[in-house]
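One chain of protein is taken out of this complex; the other chains stay put.
Up next, chain A:
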Amino acid sequence: MKYETQWVAYPFFAVAMALFALQVVFGLLAATVYVLPEFWAEFMPFNVIRMSHTNLLIVWLLIGFMGCTYFLMPEEAEREIHSPMLAYIQLGIFAIAGAGALVSYQFGIHEGREFLEQPFWVKVLITISFLMFLYNTSMTLLKGRKTAVNMILMLGLWLAAVFWLFAFFNPANLALDKLYWWWIVHIWVEGVWELIMASLLAYLLIKMTGVDREVIEKWLYVIIGLALFSGLLGTGHHYYWIGAPGYWQPIGSIFSTLEVLPFFAMVMFAFTMFWKGRRNHPNKSAMLWTLGSATVAFFGAGVWGFMHTLSFVNYYSHGTQVTAAHGHLAFYGAYVMMIMAVITYAMPQIRRVQPYNQILNMWSFWIMTGAMSFMTFTLTFAGVVQTHLQRVLGMNYMEVQDQLVLFYIMRLGAGVAVAVAALLFLYAVFGRAREQVPAGGTQMTSGSY
């Protein structure tokens, strides 16, 4: 840690990981209801469990992004954070807003659009906190060195805030409501958040492989160019059936297919830099999460996204468990794993020790990634069966669900494994630091030729 104020990231990581743990708990509850339908039906209905699960994800990812930004900004801008105090206040507001939303859901107080259930006052607090964050980090950047990494990161964060404002716009016409709802949901995950992901990836590769910044930053521009050129019109893959004009079927199909490219470029980028790098960075587990994130994002977003994105496929698969399968692996690979990578990279520096608990951390990587993949497979099989029975043969929804019980049981099993892996990760990162270096001759050495 070269700059004192990089420490600001620590409480952000801690809060993010606590909320992650809670997200997994709600995920387990939701998966349990699928297997035992009467479970908690009176006490906490499925819709409350689900909105808690999804909202916790979004809130902790945002807090995680903030932590990552506070950690890398001083190094990139070569100066201390503008105001650490502002950062803590801003974190406090965000955490109170998130907790407020979570508690009010349990009492049935919420708004009614998917992912945007936060009560109005929570939305306002989130906006205020996010603006404070943007002010704080932008001031640091303005006075410091400007690199492609910190500029693109800030661009992504600012645009995320701009598109968030659509959360306050809810037309009474359902078709219009949906048209603009995707301006947040799709433009976030398949547009501006990719800028955030790509710049974090570039930062980690610069630090850990030692490849020349010029080379990495050129790749970075190419990747985010691919992301926005395809991702904006790619929104069309959500406009097929909501009352929008028919031209979205060809436009959405073509451009959302092209959305695979930035994810493909990121995985190529990560591995090329990894092999090219001459630096043998001691933090093997951070390198593992970094490469893993690019890889799983390519499969979750790229491959699983493409699977159902063509309009004539989506006509049958739209709104089935296929969608759920894709959503899980894409979020996990692109955003969850990328934040885990930064946390794993940053924590030894924040705690001022050599990389520690690496073996445990890698166990957590493989168990979590394996379990998330297994969950994705079970949901995909469930979704294919559902698509055929319900959308081709026209069988009644509830009868079809009865055919899927086995898949849901396996999904619950996968969820339990994810929970175990999450605990291992928390312990590996925040627990007592023991030096664990992978045994010699490791394959995880960059630049080994």
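Going forward, a contact is a pair of C-beta atoms (placed from the backbone, for glycine too) under 8 Å apart; a residue touches a chain by one contact, two chains touch by 3 or more; residues count from 1.
One rule holds for everything that comes next: contacts and distances are computed from a predicted model.
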Hidden subunit of the complex - UniProt protein name among "Fe-S cluster assembly protein SufD", "Nitric oxide reductase, NorC subunit apoprotein", "DNA mismatch repair protein MutL" or "Ribose ABC transporter permease": "Nitric oxide reductase, NorC subunit apoprotein"
Absent-chain contact - pick from A:248, A:331, A:345 or A:425: A:248
Listed residues A:215, A:350 or A:367, member touching the removed chain: A:215
Option touching the unshown chain, where A:28, A:233 or A:307 are the choices: A:233
Absent-chain interface as seen on chain A, which is shown: 33-34, 37-38, 41, 45-48, 50-51, 108, 110-114, 117, 148, 172-179, 183, 214-215, 217-219, 221-222, 224-225, 228-229, 232-233, 235, 238-249, 251, 315-316, 318-321, 323-324, 390-398, 400-401
